[in-house]
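Yeah, one chain of the complex is gone here, protein chain that is, but the others are all in their spots.
Take a look at chain A:
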Amino acid sequence: MNEQSSGATTAHGGSAAAGPLDPIAEKVSACMQCGTCTGSCANAFAMDYTPRQLWRLVQLGEQDEIFRSTTFWMCSSCYYCTLRCPRGLPLTETIQALKRIAFARGTYRSKTSPVFYSTFVDNIRRYGRVREMDMMTRFFLRLKHPVAPLRFASLGVKLLRKGKISPQMPALFAKGKLDGLFRKVRELESES
């Protein structure tokens, strides 16, 4: 079996000693491939690999295949797989960890999700709180995708008309206040 996790031999050849996937492989090493996670997942229909298949790839150390996969960007963090896994594995957390590695490696097939997440976090750093209108504008600008904003245009107009979002530039909340916190987080993370 594959209990040695990704440490010794990997299917893509090289020895993946102390790779970024090791802690993740350890978390799912007890997966027995029963498929309960896939059966529970509301979004499995839209994933290229089902959650069960993803855990198998992780056990096999198939890094390239894993990071080519769209699975973790399709996860909506509903925790249903985590609730129902008979092995009690922290699956939702593990998917989040895969997102972080993919983000750090810069390897992803579609940039929509990573760009959205980083624009969102950047908005927090700027204003302390997310300013929806400002965040969405920056998101579309960074996406450089001509059609994407159109898909949201009718909703945007509706929300504006209802006064649910403000077209004005956001007032700066606690300007620069979170800079220290963000700097310290980066500092500590680059140490570990």
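The rule is short, and it goes like this: a residue touches a chain if its C-beta (ideal position, glycine included) is under 8 Å from a C-beta of that chain, and two chains touch if they have at least 3 such contacts; residues count from 1.
In the analysis below, contacts and distances are computed from a predicted model.
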item: Chain excluded from display, named as in UniProt, from "Electron transfer flavoprotein subunit beta", "CoB--CoM heterodisulfide reductase", "Phosphohydrolase" or "NADH-quinone oxidoreductase subunit D"; value: "CoB--CoM heterodisulfide reductase"
item: Option from A:29, A:53, A:69 or A:92 whose C-beta touches the chain left out; value: A:92
item: Missing-chain contacts mapped onto chain A; value: 42-43, 45-46, 73-74, 76-80, 82-83, 92, 96-97, 99-100, 103, 112-114, 116-118, 120-121, 123-124, 128-133, 136, 139, 151-152, 155, 158-159, 162-166, 174, 177-178, 180-185, 188-189
